[in-house]
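With one protein chain held back, the other chains of the complex are shown just where they sit.
Labels run A, B and C following the written order; every chain starts at residue 1.
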Amino acid sequence: MVQTTKEACVRTAEQYLEGLRDAREVYYRGERVDDVVAHPELGIAARHGSLDFAFAEENPELAIAEGHSTYYHVPRSAADLRRRSALIEQATAFAATLVVLVKEIGTDALFALDRVTSGTDTHGRVEAYFESCRDGDLALAVAQTDVKGDRSKGPSAQADPDLYVRVVERRPDGVVVRGAKVHTSCTPNVDELIVIPTRALAEGEEDWAIAFAVPVATPGVKLYCSDYLHADADPWTRPVSSKHKMIETLTVFDDVFVPAERVFLDGDTRRAGQLALTFVEYHRFTAVSYKLPLVDALVGLALALAEANGIQRASHVRDKLVALVGYAETVRGLIHLAADRCRIDEATGIAYPDPMTTNIAKWTFARDYHAAVEKVIDIAGGLLVTGPAGDDWRSDEIRPVLEKYLAGAVPAAERLALMNLASDLLAREYAGYQSVLAVHAEGSLEAEKLMIARSYDPAPAVAYARKLAGL
Amino acid sequence: MVQTTKEACVRTAEQYLEGLRDAREVYYRGERVDDVVAHPELGIAARHGSLDFAFAEENPELAIAEGHSTYYHVPRSAADLRRRSALIEQATAFAATLVVLVKEIGTDALFALDRVTSGTDTHGRVEAYFESCRDGDLALAVAQTDVKGDRSKGPSAQADPDLYVRVVERRPDGVVVRGAKVHTSCTPNVDELIVIPTRALAEGEEDWAIAFAVPVATPGVKLYCSDYLHADADPWTRPVSSKHKMIETLTVFDDVFVPAERVFLDGDTRRAGQLALTFVEYHRFTAVSYKLPLVDALVGLALALAEANGIQRASHVRDKLVALVGYAETVRGLIHLAADRCRIDEATGIAYPDPMTTNIAKWTFARDYHAAVEKVIDIAGGLLVTGPAGDDWRSDEIRPVLEKYLAGAVPAAERLALMNLASDLLAREYAGYQSVLAVHAEGSLEAEKLMIARSYDPAPAVAYARKLAGL
Amino acid sequence: MVQTTKEACVRTAEQYLEGLRDAREVYYRGERVDDVVAHPELGIAARHGSLDFAFAEENPELAIAEGHSTYYHVPRSAADLRRRSALIEQATAFAATLVVLVKEIGTDALFALDRVTSGTDTHGRVEAYFESCRDGDLALAVAQTDVKGDRSKGPSAQADPDLYVRVVERRPDGVVVRGAKVHTSCTPNVDELIVIPTRALAEGEEDWAIAFAVPVATPGVKLYCSDYLHADADPWTRPVSSKHKMIETLTVFDDVFVPAERVFLDGDTRRAGQLALTFVEYHRFTAVSYKLPLVDALVGLALALAEANGIQRASHVRDKLVALVGYAETVRGLIHLAADRCRIDEATGIAYPDPMTTNIAKWTFARDYHAAVEKVIDIAGGLLVTGPAGDDWRSDEIRPVLEKYLAGAVPAAERLALMNLASDLLAREYAGYQSVLAVHAEGSLEAEKLMIARSYDPAPAVAYARKLAGL
Partner (left out) sequence: MVQTTKEACVRTAEQYLEGLRDAREVYYRGERVDDVVAHPELGIAARHGSLDFAFAEENPELAIAEGHSTYYHVPRSAADLRRRSALIEQATAFAATLVVLVKEIGTDALFALDRVTSGTDTHGRVEAYFESCRDGDLALAVAQTDVKGDRSKGPSAQADPDLYVRVVERRPDGVVVRGAKVHTSCTPNVDELIVIPTRALAEGEEDWAIAFAVPVATPGVKLYCSDYLHADADPWTRPVSSKHKMIETLTVFDDVFVPAERVFLDGDTRRAGQLALTFVEYHRFTAVSYKLPLVDALVGLALALAEANGIQRASHVRDKLVALVGYAETVRGLIHLAADRCRIDEATGIAYPDPMTTNIAKWTFARDYHAAVEKVIDIAGGLLVTGPAGDDWRSDEIRPVLEKYLAGAVPAAERLALMNLASDLLAREYAGYQSVLAVHAEGSLEAEKLMIARSYDPAPAVAYARKLAGL
């Protein structure tokens, strides 16, 4: 029987927003922010974050499992992974192509921590922490990418040892950490911050082999928000980005004390690398799942704009439409398959998506994203960047001119609504945001290629070639 | 319990070969061929054809189902389609990357005939014919592609009405057909020839709306073989193509009488188009299944050659290897998914692979095949086309020179064996054969794009885009 | 001897700006603009327009020819075209990658008008107009692209005949025109507006076969500006777009009277199509010339960012750098060649760049632009969209944090300056502007392909193939 949000341990959107009002140290555009919910721009991000909760209220059969948010449901089968993927996809569609990410990434990290610490002393801490997050239906951010300094050097070879987050003091009751992470998404509007290593570490780099979690409002945790998505919030020209926003932070740990029960890994360089990779195994699966509404929107926009412009029967347009469909459905197909081909971690019984298939899906998405965008731009036309302002459209004097002259094969109101959506998704800041994320988020194209190489078993193909060669 | 070939209605390779010795009218390189099995070149094709039978003897658990060849097993579920795909893939691997195709394509056509004639008068004929083929474990060819003449015109607009196969006389006991089909594979070494239309037909084109089957040895059926794969049969330089061959024919119907019980469609132009497409639905699934050993061989060769040349750690080589793996596994993944997403024909209960996924798989294979070949060529090196002859290698005087100077990071014997395999698969006639087939066999890239467009449901994506646009 | 701007008929930047203060009817963000120079945003565009004049002051040897602006120098040789290309390239580099375009496009149109009207009654009008523009060193915009309505239909088949600009009344002393053009660049900050047809016209479409020029401040000419580039003008995060702007307008002709001496073409449908194409011949050459600073900036940025991030020795980075160099230098090489291969119009002696080479250059630029951008994004990193705000950098409290943590292989100040430039060029509004322009400006990819087909002489290649085939 489907549980409603009332019966389950899940919070409402309002409860979530209320929980964000605390002493967290957040900076935006040069100023300390008092209240992230009330803030005109960070508030948009906070309300976007609340959509995970609102979605659950409207879709309990998908979003609630065994009395908790389905995000917290530990996957043990292909069906669990399929459901998780469907939840992420549909919640992102609900959130207008922008992933909500206040539980998605955090649970990816928790599943990874659960598996990697299995059989170690800290496994109990992970489990206790997992339960407290799940039962409190908390919102989580994950800080993984260190600022890294000179990328040709490892943590210990940097001019400044703080360029990777590290332990600067070990006490009986916990550790003190210093350093900074970048690209931490949603930090200003979550409850908890999980911190994990960014890469494999060498012997002698024990101080950088640290994983832990702290409430965002912990003293010494300082969030410097990017204002990249700061822009004119006209909902007519920016139908998506005026209402949906995700904030990334430079997340500084200014000698932050972490109590022992929240330290999940300390000094184990081998497990540090394992944790980084295990997290990524889940997180790329999450990533492809949440890219699906965006690629669907590209396909749908291309179809709708072709019709609005009266060019849907032009042969080059049909060719581009097929390429877009092929792209979108290849990515979707591969991520479904990654779930269906899931593997079960022996030690814990936790399921994870097939790494090779997941990475091929992500690589396919990222490799062809820019070409897909270009095709939709081609179909849309130059009006994407030469169209009128919202104030023009709302002007009684100007609007009739636009209605007369910017009509296509459909009325101007319809054509311009589609054009504005396209401009938002394909040309403006939000487009650039998605474009850069396509290349870099959840690991770069190069990282995905590396993982494909690692997860592919070459033995059968080589044996077959050698047999054909008579060897 | 697995049945062995002895218990089941399946023939041995010898029985199959014996069955090919009849009055069939076959021409090769300007001459009438008396005995296709004894012929030095057609015999290679015949023995290649026999591998479907030999494979069944060795792999009854996969190749025999309910007392018959699994090829004849009518698919009714995803599992059936997966098994069929696995059989085709493994039998092709057994046959050294060249599909055997003496039952694969024929059963594709039979399933299509079964579905399309369902509810019509001729359905019983199809079923009777199917059972006789299955029970006799017959080998089948399918002639679909008409010679077409001027491709900008349909059958009825051609200067010569015979450029599409057509009925020239209707008698009470059957029909007389005239015309020719091209690209008919394996015709000289099968028992039966199934003939189906190549395209949708218009009203007034009833005479071209004809589907039927005849034994190959029927009077008036004349097979003009292509000698494209005629070449030096040195097994050292051509480890695959010297032993494996498929023969295509120009298949002429010189006023051939077809008895009524073997006429499956006559005059129904609507069903003619339906039959063409339904056949293709199965046949592209078959096609991608049998391409997998070839793409695996490319990957395996690239890996083995990189090592043989001592370049496996070069960064550009690793990059190419990943791209090859991504290609091979995307194609494999999509065809698995096409089976898993199978649909069930309502009228007959027969399963068919998801058309969109099948066509995306085929399109991906065909679109990227040449780039994949180029990558393996890049890794292999120029020796592909400047290497020694088999007679050089077998010469006591010359071989030591080759052993000294053509060694790589492995001995010359091993490196040259791999190089020769690569030359066979990537550069020589067989390579060209595969290269052209990649573009044209089972429908061109353009045909696949058309089917992707047709089988994709645009409504959800358009609705989503419109919702995002506020429409 | 090189003439200085003082001796020649050229205006200063100030004179140009002063000339923009008249009764022109300009709308921006819903409001009528009184003074386009004083306006906070349109003023940026006006000052950007003034760079053509400022550049001439600093570079008279290139920018002044025979006593006038070199833009007005009618090309009669390859050397003239090379000089024009160099002027456009260097002026655009001076203007920080954004073409100035207040003389470039206008003279493209004037050369085309000169050639196409040669031998007709209106040729003298064109010449007189040309001289007045040249001698007054006027700034010019060109309105070509009609709003077009339903693109599957021609002008006469539209629901509203005004969707292509047309003559609604012919008087002895001139004509009255109605309709609208889109994508008109720089209109608010030029002196004169030249209007030409957008496409070939059929018989019966004489009213749409109209070319003319009017001062921007002509009654009935209404300019509705796009506010696409309206954005936060922080010069730290947007080093280029905060200071450089081009404004496109929807240019409405609300029953505008054009005196006879300014009507260059009226009713000649054949010449209308010719004029559209001849203009484009020049304008694509202009376009590729002004794209060079942008592609150079991509290459330079990629190199500088690779070093700033410490990844310049990573093999995938080197591979991307070479691809960028190959792209930039192919485009540059082809446009040089288009000038060197120039042709001379027989009737007028005016030179024009080789159409095939020009279109291949433009097609190459446009086809590969998005892939080039993607490569630079790949090298830059995610900080492109997660970096700090200008107010952060200017904050005494926050800047030290950024200096400590966002340093790379170079200090943070340097790395962030490069990152901000990259964000401006590759991700933000200006990036989207360039991205859409790459596909659509000066004709779409499809239009360029069409022109390649038209300007290529197939006879030699076909004759050669036939000879090889023994035909």
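The rule is simple: a residue touches a chain if its C-beta (ideal position, glycine included) is under 8 Å from a C-beta of that chain, and two chains touch if they have at least 3 such contacts.
Values in this document were obtained by computation on a predicted structure and should not be read as measured data.
Across the whole complex, the hidden chain's contacts among the shown chains comprise A, B, C. When you scan C:62, C:200, C:325 or C:371 for touch with the missing chain, the hit is C:325. From the options C:56, C:167 or C:301, the residue with contact to the chain not on display is C:301.
Screening B:183, B:341 or B:467 against the full complex identifies B:183 as the residue touching the chain left out. In the complete complex, the hidden chain is touched by one of C:28, C:71, C:129 or C:363, namely C:363. The missing chain lies against chain C, touching residues 93, 96-97, 239-240, 293, 296-297, 299-301, 303-304, 318-319, 321-322, 325-326, 328-330, 333-334, 336-337, 340, 356-357, 360, 363-364, 414, 417-418, 420-421, 449-450, 452-453, 456, 458, 460-466, 468-471. Residue-level contact of chain B with the missing chain is found at 27-31, 145, 147-153, 160, 162-163, 180, 182-183, 222, 224, 226-228, 230-232, 248, 250, 252, 309-311, 313, 316, 370-371, 373-374, 377-378, 381-389, 391-392, 394-395, 398, 401-402, 404-409, 423, 426-429, 431-433, 435-437, 439-441, 444-446. Counting over the whole complex, chain A has residues 315-316, 319 touching the chain that is not drawn.
Here, only the chains that are shown with their structure count from here on.
Contact analysis places A-C first among chain pairs (by count of C-beta pairs in contact). Between chain B and chain C, the centres computed from C-alpha atoms are 53 Å apart. Once the centre of each chain is set as its mean CA position, chain A and chain B turn out to be 43 Å apart.
Within chain A, not a single residue touches two or more of the remaining chains.
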